[in-house]
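Every protein chain of the complex appears in place save one, which is left out.
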Amino acid sequence: MKPTETLLNGILDEVRPLIGQGKVANYIPALAEVPANKLGIAVCYNDGEIIQAGDSQESFSIQSISKVLSLTLAMALYEPDELWSRVGKEPSGQAFNSMIQLELENGIPRNPFINPGAIVISDMLYSRLCAPQYRMLELVRELSCNPQIVYDKIVANSEMQHSDRNASIAYLMRSFGNFNNEVMPVLNNYFSYCALKMSCVDLARTFSYLANKGQPLGAKTPIISQTQSKHINALLATCGLYDGVGEFAYRVGMPGKSGVGGGIVAIVPGEMTIAVWSPELDQSGNSLVGTAALEKLSARIGRSIF
Amino acid sequence: MKPTETLLNGILDEVRPLIGQGKVANYIPALAEVPANKLGIAVCYNDGEIIQAGDSQESFSIQSISKVLSLTLAMALYEPDELWSRVGKEPSGQAFNSMIQLELENGIPRNPFINPGAIVISDMLYSRLCAPQYRMLELVRELSCNPQIVYDKIVANSEMQHSDRNASIAYLMRSFGNFNNEVMPVLNNYFSYCALKMSCVDLARTFSYLANKGQPLGAKTPIISQTQSKHINALLATCGLYDGVGEFAYRVGMPGKSGVGGGIVAIVPGEMTIAVWSPELDQSGNSLVGTAALEKLSARIGRSIF
Amino acid sequence: MKPTETLLNGILDEVRPLIGQGKVANYIPALAEVPANKLGIAVCYNDGEIIQAGDSQESFSIQSISKVLSLTLAMALYEPDELWSRVGKEPSGQAFNSMIQLELENGIPRNPFINPGAIVISDMLYSRLCAPQYRMLELVRELSCNPQIVYDKIVANSEMQHSDRNASIAYLMRSFGNFNNEVMPVLNNYFSYCALKMSCVDLARTFSYLANKGQPLGAKTPIISQTQSKHINALLATCGLYDGVGEFAYRVGMPGKSGVGGGIVAIVPGEMTIAVWSPELDQSGNSLVGTAALEKLSARIGRSIF
Partner (left out) sequence: MKPTETLLNGILDEVRPLIGQGKVANYIPALAEVPANKLGIAVCYNDGEIIQAGDSQESFSIQSISKVLSLTLAMALYEPDELWSRVGKEPSGQAFNSMIQLELENGIPRNPFINPGAIVISDMLYSRLCAPQYRMLELVRELSCNPQIVYDKIVANSEMQHSDRNASIAYLMRSFGNFNNEVMPVLNNYFSYCALKMSCVDLARTFSYLANKGQPLGAKTPIISQTQSKHINALLATCGLYDGVGEFAYRVGMPGKSGVGGGIVAIVPGEMTIAVWSPELDQSGNSLVGTAALEKLSARIGRSIF
């Protein structure tokens, strides 16, 4: 069953009462100020059709969802052996910014979707791209068909001012030989990627290449191969939601990636891409109401991959 | 594309040269004695058709694959709230028998597919079934359509004689109030389940309910609901292969469960169940050649769920 | 300056107001019922003179203080190489019953004064003594010059009924090959040692061999050599107070050993042995008021070893 706008609106109405049970991210002021009652959803079919409801066109900070874009760029720039010698493919079983595992495992992060992993990927992009921030912006504008997308400088600067934990992570990896550039410029890029401002519609369009064998909407050539696309989806299914990845697979049954801005992108391979936004987070740092909305949508349209 | 026997035989020929790169489990003599060059595969379609190749009809010790059957029984006996208050749904990020996480997380195992989780499930079965070993045997004989299936008493006794680590796990959970019966009888059951002797054909038939919405082959009623079936597949995809779950998703792209006897069961929801057997294990404790065979099969028939 | 009864009484009066700030051990009923306001102290000079104040003649459960006696017996029965291959000499930096370190360090406990270490020592005594409980009782009666000392059976049985955590520890060491006997009989002995009932006067007399080069009060021959006596004191100074050993050295400056029954024994090498009792424990599991009393006494008589 294909979802309709009526269905999407119905689902938003059902989950809206959950607002208040989670907690908006407050480690930087720019995120803490986002109204908790924002709620939007957009579905992008592989043929380009968009169905949407709620605050689906309002931009928000995509945060860790950008880690999927960084990985996509890195997969195009590095051979698999190079890439996977510097970051693993396994769920971490620990909080997204924990350093314990990183020390025990000699500076090789568990996967590209926890902070240490995404910081290593940023280091790799920094080594091979002459203007990584520009290239990233170009990519998302192209994929989303929205040339207005920008970095939120206030968010990026605010992250940079609260960057001690991430600096500690980067220096630890550097001490193990798994970080090749100066720490601060790489972190600056990393925070910029996280500070991308996009709407649910932008996100659903942007990530449709993962539902369509690596083929972006309206593009003539794939940006990654079908196999690479399956690889990213596999990593999302096992590592995309921090310490809540099992629960998300259990309830929603789709590969997905969340950000502390409250956004979640979910993929139904071969069919559609879904983006949802609600700022309050659950204990694992994933959008509480967003997860509930995806759970209901998955049940209604019968599109769990399991 | 549907696999044929020719295809299966071709795949076994391709992966056979990998024999020698892994290590047969040797913590008990009964497992260490299994010839390393055994190799079999069986595919069971949802309509009951079986395609097979190699040593597909030879029985082996299914070991941890039995954890899926225990969970299935427990899901039929307990309300979800009861069940999931005693065991989690997240990948552990640690070795299958580690106690560190178990202590840090107050005796609640991360998921039902690591040893502590399966031991808790065994404790729960012990509490609600009057003859748990008999019930389990009845279930697998029914699901596999093979009334000859038995427990390997030599393996079970041998495990019981090397049970110190698992006894330690059980007593630790008991000290946290997450274990309700005497330790030794429950471990005795747990080891019996692990000591089930089944062939690839038996396994492919047995687990076809997970590919078919909870409906076993030839049965009139499902043993679990479609939703429960999706739940088990989701848990397999995120927790079914110990510390190699990400790699397995990346390479194979199917929910699956491995055992140290060298067996792996993999599910293509809605279509088929696959069982493969090769005794040598990789560093994560999963069948090395078996994983390679599944990877090739998945690529050839295009059935990665991602 | 030699302490007098007046001084001891004065110190008890000064620290008595602290009663209420700690917490009586309550993991077994027999300990939880001890009145929190008990407070006693005894000093035994190397010449045998005893000075005492408060509830110094009332018996209480010595608990972990018995670990020093077990070690003393083991040092007489085993060569140093044998002994120190099975247990270490370093502070653990973790709670007294943590299993995390024990797993990481392959079943070799950090020192003989944390639970796993004392359980290994009990296993060693069990292997070489035909009646370990009888031998221990004989030893303490001799050392304390008090033939009335007994095991508190109610406490020992109660411990045995709450032994899951310690059973888990023993089985874990057994899985690493560092435990040679059946678990339950060894634990039974271990809990009996802990359940010894002794008064401050008994304790001060008993441990005077550590202040007097291995020579017990009134004995003709030392029970251990002077070097062994120094070794035990060194281990007490670095490992005798769990996770509060640094704080105790800082405040009191004497080698010592505490028990969850609220007793502490402290040694002034060459001069005297001190025993204090107050049931309420601080966060590290050491007697809160007892530590304060020892701190004041140490300052008053200038007998910090530092």
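We just call them A, B and C in the order they show up, numbering each chain from 1.
Rule of thumb we're sticking to: contacts are C-beta pairs under 8 Å (C-beta built on N, C-alpha and C of every residue); 3 or more make two chains touch, one makes a residue touch a chain.
Nothing here was measured: the structure is a model prediction, and the numbers come from that model.
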(request) Mind giving the shown chains that are in contact with the missing chain? (result) A, C
(message) Can you tell me which of C:Gly20, C:Gly93 or C:Pro147 touches the chain that was removed from the display?
(response) C:Gly93
(request) Just name the one of A:Met99, A:Val150, A:Ala219 or A:Ala299 that touches the chain not displayed here. (result) A:Met99
(request) Decide which residue listed in A:Lys23, A:Arg174, A:Lys197 or A:Arg300 touches the omitted chain of the complex. (result) A:Arg174
(message) Tell me which of C:Gly54, C:Pro116, C:Pro132 or C:Gly253 is the one touching the absent chain.
(response) C:Gly253
(request) Go through chain C and note every residue touching the omitted chain. (result) 88-94, 101, 110-111, 229-231, 233-235, 237-239, 243-247, 249-250, 253, 255, 269, 299, 304-306
(message) Touching the absent chain: which residues on chain A qualify?
(response) 98-100, 103-104, 164-165, 167-172, 174-175, 183
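Note that in this section only the chains that are shown with their structure count from here on.
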(request) Could you draw the chains as nodes, link the ones that touch, and say if you get a line, ring, star, complete or other? (result) line
(message) What rotation angle takes the CA atoms of chain B onto those of chain C? Round to the nearest 5 degrees.
(response) 180
(message) Just the number, please: Cα centre separation of chain A and chain C in whole Å.
(response) 55
(message) What's the distance between the Cα centroids of chain B and chain C, rounded to whole Å?
(response) 48
(request) Return the distance between the CA-based centres of chain A and chain B, expressed in whole Å. (result) 32
(request) Would you give the residues of chain A that are in contact with at least 2 other chains, written as numbers and ranges? (result) none
